[in-house]
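All protein chains but one are shown at their positions in the complex.
For chain A:
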Amino acid sequence: MLKYTLKRALMAILTIWVVVTITFFLMNSIPGDPFTDQKKIPPEIMEKLEKKYGLDQPLVVQYGKYLKNILKGDLGDSMKYKNRSVNSIIEEGFPVSFKVGMLAIIFAAVVGITFGTIAGLNRAKFFDFLVIILAVIGVSVPSFVFAALFQYVFGVKLKWFPVARWGTPAHYVMPVLALGIGYVAYIARMMRTSMLDVLNQDYIRTARAKGLSSTQVTWRHTIRNAILPIVTILGVSIAGIVVGSFVIENIFAIPGIGKHFVQSITHQDYTLIMGTTVFYAVILVVMMFLIDIFYGIVDPRIRLE
């Protein structure tokens, strides 16, 4: 297990290095620089700016320097936000995005797995069709449509929850729902399919042949096996969702880091692009690692020597 963990950790570092390298050179191959969209900058000032951020040096040198810095955990200073480091931007926004994202995924997992399970157990009955229809709607309607709808219905008309901004727990409700609903649909569908698959397995028949009640068969034999594929989706989904959603955070005016993923690129804020990318890569790699370990606990067949 220790050997495996070490090997995985090494692979993780390698993955992150590849991501850093590719992003770094791709980003620099985009025409323009962080300062061009502003008013015409006098050449002397431009020169000073470039010198300050080290942009006057050859690309390889910049790359080497960047690698050295991220090893120390320093993601550099933002080129767009004056006097702010990328680290502080992430530290400020991430907890907010993380909370919204985690709540959304917990909501999605609980509701999605429950719906999928019940639908799978009642194949071709009313509830099954209901879940299928809801799942299709949930998957195909984008989150911002739900967001706007919720704002109008629950915010403006019913006045149950604040329409936007951030602060009290009531502010969480609508963004979490809007963000989670697509995942609910996705997980419900996967869970339903997985349940049907497991219910057809021979070992379910064996369990029934033992005289176990249908509740026992469902809980001990069906759900546990059906949930395995869901774990995989959950891991990747968590990584994607906790780093915030540009759309949802914009609509509800949530001070998360979702917007930086998009805006840093349009601004060509080199350090912030790199910072958010590395950050996301690290979270993703860590999640995958956790999923692997979790998998080993739930499924003995892939338990590692």
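Criterion: a residue touches a chain if its C-beta (ideal position, glycine included) is under 8 Å from a C-beta of that chain, and two chains touch if they have at least 3 such contacts; residues count from 1.
Methods note: contacts and distances are computed from a predicted model.
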Among "histidine kinase", "Flavin-dependent dehydrogenase", "Protein-export membrane protein SecF" or "ABC transporter ATP-binding protein", the omitted chain is listed in UniProt as "ABC transporter ATP-binding protein"
Answer key for A:L55, A:I70, A:A188 or A:A207 versus the chain not shown reads A:A207
In the full complex, chain A touches the hidden chain through residues 201-203, 205-214, 216, 220-221, 224-225, 298-301
